[in-house]
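Questions regarding the structure given below will be posed in turn.
Yeah, one chain of the complex is gone here, protein chain that is, but the others are all in their spots.
Right after this comes subunit A.
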Amino acid sequence: MSTESMTLARALNQSLRKALEDDPQVLVMGEDVGRLGGVFRVTEGLQKDFSEERVMDSPLAESGIVGTAIGLALNGYRPVVEIQFDGFVFPAYDQIVTQLAKVHARSRGMLTMPVVIRIPYGGGIGAVEHHSDSPEALFAHVAGLRVVSPSNAADAYWMLQQAIRSDDPVIFFEPKRRYWDTAEVDRAVPPVDLHRADVVRRGTDVTLVAYGPMVKVCLEAAEAAAEEGRSLEVIDLRSVSPVDFDTVQASVERTRRLVVVHEAPVFFGAGAEIAARITTRCFYHLEAPVLRVGGYHAPYPPARLEEEYLPGLDRVLDAVDRSLGY
């Protein structure tokens, strides 16, 4: 039996373990990833089993982590680096945007950058400042980077495998408040494409598009709506760059209504791009403007206010009502 029940964090751990076993060029590096096994224990046990040569505790320097990952990649390795929290990726932002994203294009395809940057992201765990942000749009805006985010343990396992095998840099956003959620992981089934969206619940009245931590919220919203006789379709986008517009389009052509949900601020967020493209593609099918639910144009608030800030079930259902009101 290849199916096993595990947490999302454990699935990532197993996926890294598999990658280290399969390919001697794979390296894991980051702050506290070795002896401690990461602050979320995602790399637990890996240094013990694969040596300090392959699972490295790096100095406390994010620009250094990503910059040296670029050098290692130039020398044939496939580094999988961990940034400890979303808010601490910015010292590395220069390396990611000006170097990592552009090496392939500048070398006219002669050089590849098989680097994965794992980032626990998002709120909902009552954390202090800089530990709850959702900066995916800042990376999706940069050509040359692939940006993905699993919502469940099975996707976490497979998407990380695929990200590590990709010859492009992948920014891998891990929904930290879902680390402890359990799901069945089947390690035998061949996975779907890394960038394909997944219709996780069929429905007929309104399409909800989400990724990462908000997929669960949307599924709960769909469940609540069903009790009131409303049928919501839920799409787990899985990939923010590229976006699987075909899957979204096919759904919207049936439901004629779309609500995009993410934790990140709405202003210039992923939802804006999806709204614009789907409006263009589905103009004559739409019964309502594409609505967006997400964070406000304000810094992520202190923990005692995050419940008000984070889009929850009620705000999703409110948007569904508004969509149906047109």
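As a convention for this text, a residue touches a chain if its C-beta (ideal position, glycine included) is under 8 Å from a C-beta of that chain, and two chains touch if they have at least 3 such contacts; residues count from 1.
Definition applied: contacts and distances are computed from a predicted model.
K.L.:
Among "Pyruvate dehydrogenase E1 component alpha subunit", "Dipeptide transport system ATP-binding protein", "Branched-chain amino acid ABC transporter permease" or "Cell division protein FtsX", find the name that the UniProt record gives to the complex chain excluded from display.
P.N.:
Not shown, but named in UniProt as "Pyruvate dehydrogenase E1 component alpha subunit".
K.L.:
Check each of A:F139, A:Y211 or A:Y309 against the chain that is not shown and name the one that touches it.
P.N.:
Counting the whole complex, the residue in contact with the absent chain is A:Y309.
K.L.:
Considering the complete complex, identify which of A:L74, A:A105 or A:V128 is in touch with the unshown chain.
P.N.:
A:V128
K.L.:
With the missing chain put back, one of A:Q25, A:S63 or A:T279 would touch it. Which one?
P.N.:
A:S63
K.L.:
May I ask which residue of A:V39, A:A224 or A:L313 touches the chain that does not appear here?
P.N.:
A:V39
K.L.:
For subunit A, enumerate the residues touching the unshown chain of the complex.
P.N.:
31-32, 34-37, 39, 57-61, 63-64, 87-88, 90-91, 126-130, 267, 296-299, 301-306, 308-309, 314-315, 318
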